[in-house]
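Part of the complex only, each chain left as placed.
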Amino acid sequence: MTTMQSTRVKARPSAPSPAPASRRRWRRPKGLGSLPLLLVVGFLILVPAGFVLLAAFSVDIPRPGSINFDLTLKHLAVFTEPGVLKATLNSLIIGVSATLLALLIGGFLAFVTARTNIPMRGFVFLIGLMPLFLPSYVGALAWSILGSPVAGLLNIGMRDLGIDFTVNIYSMGGVVLVMGMFYAPYAFLLMHSSMSLMNPDLEDAAGVHGGSTWQMLRSVTFPLALPAILGSALLVFTHIFENFPVSQVLATPGQIDTLPTFIYRLMNASPSRGNEAAVMAVVLVLVVLLVTLGQRRILARRSYTTVSGKGLKARRISLGRWRWPLFAVALVYLLLSIVLPLAALVLTAVRTSPYMQSFNDLSAPGAIDFGSFGRVLQSDLFLDSAGNSVLVAVVSAALGTVLAFLVGYTVYRTKAKARGALEGVSMVPLAIPAIVLGMGLLWTWLVMPVPLYGTLAVLMIAFIAVQMPQGLRGIASSIQSTERDLEDNAVLHGARRSRAVLSITVPLMRVGIASTFLMLLMLSMRELTVPLFLYTSDTHILSITIFDQFENGGALQQAAAMSVIYCLIMFVLSYLPRRLGSGGMTP
Amino acid sequence: GGGSGESPASDAARNEVLPMPAKIDTSNGLVIDGERIADKQLFEAAKKDKVVLYSGSGKESEDLTIARFKAETGIDIELTRMPTNKLSERVLSEHGANQLGAGVVRVTDPLVAEEFAKRGVYVNYQPPSIGELAKGDNVVFNDGQYLTAYYSAYAFGYNSAAVQGKDVPKKWADLLDPKWKGKLGVVHAGAGGTVTALAAFQLDAFGEDYVKALGAQQPRIFDTTSVQLEALARGEITVATLGFNSTYGAEVAGAPVKLVVPEDGISGSFNLMGLTPAGEKSPAAKLFINWTMSKAGQKFAAAQGFVPARPGLEPTPTGEYQLPPADSEQFHLFTPEDAKERSASTVQTWNQAFHFTG
Amino acid sequence: MQVTITNLSLAYGGFTAVKGLDLTIADGESIVLLGQSGCGKTSTMRCIAGLEEPTGGRISIGDTVVFDHETGRSVPSFRRNVGMVFQSYAVWPHKTVLENVTFPLRMKKVKRGAARDKAMEVLGLVGLDHLAERGASQLSGGQMQRVALARSMAMEPSVLLLDEPLSNLDARLREDLRVELRHIQQERGLTSMYVTHDQQEALALADRIAIMQGGRITQLGTPEEVYATPASASIAKFMGVTNVFAVGGASGNRVTLADHALELLTASAAPAGAASVAVRPEDVVVRGEGSGLPGTVEVCVYQGSSVRYQVRLDDGPLLDAVCPAGPGALARGERASVEIAPEAVLVLPDEVEAAPVPEEAAA
C-alpha cells in the first residue's frame, strides 16, 4: 500500500532558492498509488452508471449493438407526468419517517449491545441482526399475511379473542413500520461497530461534568458515532426511498403511491420506458452525491477519534433496574421483525389451505402438513441455487470488504488527490435504483471483451459494484474512530505501511470490518433485482428462485417454506463474521 | 436447469394435469399420437442437444411444460425466466452483443415480440404443423418469424371458502353487486399487457359505465397478479379479476380459489415464441417449437389453463373448467394493433374510473 | 464539602488496585496525593467521581453517602457534582474548545450567553481564549490539557479531582496555573484532591499531602511534616531522599549501617525496630576540606542554582548531596569532607502499613 505517501501539490510558497525561481522542476507526482484503485472502482461503477446516464439523454436505449449518441432532453418530461409529485411526496414522507424509525431501533440496539450490561448481550446482538436474514419483500409479504385488515393473522387472532381492534398494515404507518424494522439492521451494524470503539473516558468526562446519562448519550456518545449515524441514515434513506417490494406489497393495496412503484411502472410499461427511468435515476444520483458531499462537509470539520493511544478501558454502562425493561423492548422488536413474520411464514408453509377464518381451523384434520419443507429441500433447483448463492455471497462480500477497506483507507487516511473522486464514485450505486443499475451492469458486461457474462463471476462483480456504498460507509465510520497516531507509530517502529495497517489498523477496526463483511454477505444473499438481469440458467441463485416462487402466486406454501429455509441458511452463514466481530478491544 | 428428476412438477406433468399421450413412437424420428414432431435426423441430433429457453411466462407453468416435454421427448430444457419487460431488455442486450444464448424466447407481449422480430432476435422457422397454424388468425407472424404458442385467458375468480352457493358470481355484471364492495381485487390496467387487455375487453364489451361502476366498488388495487392471488387465497379479498392459468395452478396446489368462465366473455392475450439465431443451430430448440405447436403440446397447454393457438383441435378441459376456443365469440383478443393504438387511452380511462394515479 | 472515604477497595478483575483505603478530606482542604506510578491514585479518584464501582467501602461527600458497598447505594456521577481533570484529558474531539468548556455550564442550565462568557473567562485564565473556536482535536498536547483543566474549573464543582493536570505544560505556565488553581481553591473553599509528580507543585498546592503506596494511604500530613519526617524509609526514598541505608545496629544516639563500617549520630535515641537511616541530600554538607567524613567526589552535576554531588565516602557508602552553586564548587575526583548534622539523620522503619487515622476522621 503505497498510497500513504501523500500528495503535495502546492509549489513552495516563498523561500528563495538558488536556482532561478521560475523554473519548476519536474516532481514525482505523488498519490499515484490511489490511481489503480480509482481505476478499479471507476471501472466497476462508472461504466454501468455511464450507460444509465447515456440512457437518460439518448433517443434510444443504448443497449449493446445499438449504442449511439443521439442526445435529447425530452425524457426529462417524465417529471411533469401526473402523479410524480404525489408519489415523490409520499416517498419522502415514508423515507424520512422510516429512516428515523430505523435509526432509533438500530441506535438503541447498538448502544445497549455495545455499551451496556443488558442481559444476554450476544442474543440482543443477534436480535439487531436478524431482520437482515429476511429479504424485505419476504418481510413485507409476511406482514401482509399478519396485518391485512380482513384476513391478517393478527386480526383473526384478535377476533378469536373477541378483541375489537383491527391492525391495518396497508397504511402509511404500516409501510413505515415495516420499512423501518427491516432497514434497522443497517443502522444497527454501522453504529454497533462505531460504538464498540468508544473510549469510555470521553463518556465519563460528561458524567463528571454534570451530564446525566441521557445528556451524555446526546452530547458525547451519539455525536461521536456521527459518521456511523449519518452514514447509515444515508444508506437507509436511499434504500427505503427506492424500495419497491415493500411499496408493492403494502403501499399499493393501501392506495399509497410511491416513487419506486412509479419507476417500476415506467419500466413495465409497454413499450418499456427505460430512458425515462434512467432520467429519474440520474436525478437521484445528483441528490445522493449532494447529500454525500454535505455529509463529508459536516464530518470534515470535526474529529471523531475515540480509540487513542492513551488506552481504552472497555467499560460498560450499568443499566441498573432498566436492564430487564430494556431487554423487553429488544424482545418486542424481535417479536415484530422476526418471530411474527417467521411464524406467519411457517404457518403458511404448513397449512394446506391458506384460507383461515379462525385459529380453530388449524385443529381440523389434515389442516397441517409439513411436507412442503421436505419437498423444497429435495429439489435440485433449490440445492443448486443455494450453493451458488452461498458461493457468490461469500466471495463478493469478502472482496467487497477488501475493496471498501482500500477505498475507505485512501479516502480517510491519505491525502491522495483522488480521495474526493473515489468517495463520490463509490457512493453512486446507492443513488441508482437497482432496476436501472441492473440494466447498466448488463450492458457493461455484455460489451466487455471478457468471457465473464453468464458465469457466477459476473454476479460477484456486479454485487461488489452495487454494494460499494454499504461497504464504504461501514468501513468509513470505524476508520474515523481510530487515531492515526497508532498506525503511524507502527510505521515509525519499522513496519511498512501495509504491515502497519494489517497489524494495527485492521485489528483495531475488527468489529467494523466484521460488521461490514456481515452486512455485505447478507445483502448479497438477498440481492434480487440486479441478478435478475444477469443470472442464467447455469447461475441460478436463491433470491431469484424464491422470487419466482412468490411471483407464481399460487405457490405460496412452497414459497413460504423456501423463505423459512432461506432465513436459516442466512442465519448459519452469519456465524463466521459474527465470531470475528465479537469480543472487545483488549487482547 | 429445469426441474429434472422426480420433482413434484414432473409427477404433475405426467399424470395429474393430463394423462400421457397414448402412443409415442421413436422408431423413426419422433411421432406422438400419430403426429410427426421430428424426422429421424432432427430427433437424433436433438437428443444430443438441449433446449435453452428464455421465458417471460409464469414459472410454474413453464416448469410443468418442461417436465412434460422431457417426459414425451426425453430432451432437457434449460429455463431462464423473468418478467417479460426485464426479459426483453436482457434479450435485446444479449442479442446486440452477440451473446444471446437462448434457442427459443417466449414472451407475453406482442409488441415485444414485434421488436424482437425487427431486431433479428427471431429468425424464420416453420414447424411441420405450419399449414394448420396458418389457418388461424394471429398465430403465425411474418411468415413464421414467430408464432403464438397459446393464449392466456383472463377472467375472474373467488375465494371458495368465503363464497359459496348462490353467492358465486357467474357473469361480469355480478361483480357490480354491492355485496362485493370493498372485497374486490383488481390489478391496475397499466401493470402489463394482460391487464390492459382486460380493461379493453371490459370497455368494448360492457362500456365505460361498467368500468366506472367497477371502480365505484372500491376494489383493492394491486401492482402484480401474484400478490393479488395470494390476497385472494387468504381471503383478504373475496372476488378478483384473475389470470386463468396461474389461478388454476394455485387451485391445483390447494389454494381455496375457484375460477369462473363467464359466458359473456373472457379476455385473451398472447404468449408468443420464436426461434433465435442460436436456435437455428439447435435441433432441440426446433424440436421444442415443433412439439409446442403439435397437438400434444397444445393439449397440454390447454390442460394447464391456456387457450390453444392451433385451430381445429377438439376441446381439452382444464380440470373442471372448459375454456372457449380461440376463435369463439366468447374469447376477446387484444391484438397487437390494439396494443399499439389503444393501450394508452385504455389505461387512462381505467385510471380515471378507478381514481388511480400512476 | 468534606469527603470521607472509609475502607475503600477496588479490584479490576483479579487485580486489586485500591486496598482498604481510608482518607478524610476536610471541607475546603486541598490534599495532594503522591505515589508511585501504578499505586492506585487514578483508581481512587475514579471511585470518588463515581466512575468505578468499588468492591468495598464507603464514600461520602458532605452529608451524602454517595457510595456504600453495604447498602449497595451508589449515586451516579452526574449527581455528585465532583469535577475531574482526567489524566488522559478526555477532551471531546468532536467539539470545539469553547463547546468543551461550556458543557458543564450548560448542564447546570446556565443560559447560553452567560455560559459563553464564563467559559471565555476560564479559557482566558489558561491562556486559550484565542483558540476558543478551534476544534479540540487540533490542539497541541499542552493545549488539550489546558482545555481539560478549564472545563473542570468552569464547572465550579463541590469537590475537584485533578489527575496530573499540569504535567504537559512548560514550567512557567505550570507555575502560573498552579498559583491560579491555589487561588481559586482557597477563595472558593473548594475541597480538592490533586495528583502530581512534581514536588514543587505538591508543596505549593497542598494543605496536606497523602502518600499512597500499594493501594493504601501510608502517610498523611502537612508538606513540611511529610518532608521533614517521612514515616518510612520507602516514603523517604519516594520524597527524594536518596541517601537511605539499612541499619545494622543501634545503641543510644548511634546507629551503625548494615553494609558499611560507618556510624552516624542521631538527634534522639533510635526507636526499637528501626530499620533504615535516611539523610536528605540537602542536609549533606560537602566542603573541600574539614573535619567531616572524608571522601571523593564521583559525580558533580550543575543544576542551575545548585550543584548535585555524589561523594564516595572512604568508609564505603556513596552519598548524594545538593549544595548551593557558587564559587568553590568541587570537581570530579577532588577530595571532600562531608558533614551531616545529627538532626538530619532520620531513623525509620522500612515500610508502614497505613497512616494512623486521626480521631475526627475515624468517628
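Should a chain be cited, it is by its letter among A, B and C, assigned in written order, with residues numbered from 1 in that chain.
Note that contacts are C-beta pairs under 8 Å (C-beta built on N, C-alpha and C of every residue); 3 or more make two chains touch, one makes a residue touch a chain.
Remember, it's a predicted structure, so these values are computed and weren't measured experimentally.
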item: Stoichiometric formula of the complex, labels as displayed; value: A x1, B x1, C x2
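Everything that follows uses one rule, which is that only the chains that are shown with their structure count from here on.
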item: Distance between the centres, which are taken as Cα means, of chain B and chain A, whole angstrom; value: 37
item: Separation of chain A from chain C, taking each centre as the mean of its C-alpha atoms, in whole Å; value: 54
item: Distance between the centres, which are taken as Cα means, of chain C and chain B, whole angstrom; value: 90
item: Shared interface positions of chain C, touching two or more other chains; value: none
item: Of all residues in chain B, the ones touching two or more other chains; value: none
item: Residue ranges of chain B touching chain A (in the complex, touch as defined); value: 1-5, 7-8, 52, 58-60, 78-83, 85-86, 88-90, 92-99, 101, 109, 111-112, 115, 159, 161-162, 183, 190-193, 196, 220-231, 233-237, 246-247, 249-256, 339, 343, 356-358
item: Chain B partner contacts - residues on chain A that touch it in the complex; value: 61, 63-66, 82-83, 86-87, 141, 144-145, 148-152, 248-249, 252-253, 255, 257, 261-262, 264-265, 267-272, 274, 352-357, 375, 379-381, 439, 442-443, 446-447, 453-454, 532-533, 535-538, 548-558
item: Chain C residues touching chain A - in the complex, by the definition given at the top; value: 46, 49-51, 53, 76-78, 81-84, 86, 88-95, 103-104, 107-108, 135-138, 151-152, 155
